[in-house]
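Only one protein chain is missing; all other protein chains are in place.
Chains: A, B and C, in written order; residue numbering restarts at 1 for each.
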Amino acid sequence: MDVLYFAWVRERIGVPKERVETDAATVSALVDELRAREDRYAAAFADLSALRVAVDQELTDFDASIAGAREIAFFPPMTGG
Amino acid sequence: MDVLYFAWVRERIGVPKERVETDAATVSALVDELRAREDRYAAAFADLSALRVAVDQELTDFDASIAGAREIAFFPPMTGG
Amino acid sequence: MRVVVQEAPFDFAAEAAGFADGRHDMGAVVTFTGIVRDVTSGDLQAMEIEHYPGMTEKALTAIAEEARQRWSLGDVLVIHRYGRLHAGDKIMMVATAARHRKDAFEAAEFLMDYLKSRAPFWKKEHAGDSADWVAARDEDEAALTRW
Partner (left out) sequence: MRVVVQEAPFDFAAEAAGFADGRHDMGAVVTFTGIVRDVTSGDLQAMEIEHYPGMTEKALTAIAEEARQRWSLGDVLVIHRYGRLHAGDKIMMVATAARHRKDAFEAAEFLMDYLKSRAPFWKKEHAGDSADWVAARDEDEAALTRW
């Protein structure tokens, strides 16, 4: 699946988008896998309360299933308007 | 003093403005004098709850003093906007 | 702050743009525009707006000043027409500028609620063979209790 990062999450991880192969069942499980990869992921995902997640472009929470998902995005709270 | 009428009050009384000499101390007393004049005044002032009054261009109520007032206006509830 | 009472049409686009342009300190601009609505389903010939010259300007200015005291506003604009209007014509507009949207929205709603019931305008609808004064709505009077 594609994993996207926006704003300071993108800056901290260093790429806007990457292809990830995973068997993780939920967003949380995917986050755990990413955290284990490298320090930059551990840093970006240090405080989940400062992050939001969208699965296939729908806002959801970290317990959500990612089975069959094409696109997961991580970003800080939004500041539109 | 000048007495002004607006909207249907003006139509019922038949003039937009007239000069009135009075010793009435309050708006109510002036209304009583006007009512006694002619049927068209009695008709216009039949239901004071349907009327509003301004003394010298300030909204007020029927108990208000009119001592020294230059201009009294009677009209229905306003419908701006 | 600008308060205008006039018979002539006003240019909503130009007024709204002029009000919003060149502000570096105010993040939020709200406008409200009132438009003559044909509630008689196509039968409205004219909406006649009568007002009380002299008192109208004073009342609108007092309402605008009150809004500036209650909210943190960068600017306020009120334009209201009188005379003979037709369906689709713009009757009036208000605009508010503030740092934050809450102030801009609340002040604009306050201005509208007050000028609906406290500014000396009266509307008469000419439709078909009849001409009727528009009655004040209880809910417009009730709206004032919010403030």
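Convention: a residue touches a chain if its C-beta (ideal position, glycine included) is under 8 Å from a C-beta of that chain, and two chains touch if they have at least 3 such contacts.
Here the structure is a predicted model, which means the values were calculated and not measured.
Although it is not drawn, the missing chain touches A, C when the whole complex is taken into account.
Considering C:T31, C:Q45 or C:T61, the position touching the chain not shown turns out to be C:T31 (whole complex). Touch with the chain omitted from the figure is made, among C:A17, C:A131 or C:L144, by C:A17. Remark: the residues of subunit A touching the chain excluded from display are 4, 6-8, 10, 54, 57-59, 73, 75-81.
Counting the whole complex, the residues of subunit C in touch with the unshown chain are 12-14, 16-17, 20-38, 87-88, 90, 99, 101-102, 104-105, 108-109, 112, 143.
In this text, only the chains that are shown with their structure count from here on.
If each chain is reduced to the centroid of its CA atoms, subunit B and subunit C end up 26 Å from each other.
Taking each chain's centre as the mean of its C-alpha atoms, subunit A lies 71 Å from subunit B. Spacing of subunit A relative to subunit C, judged by their CA centroids, is 48 angstrom.
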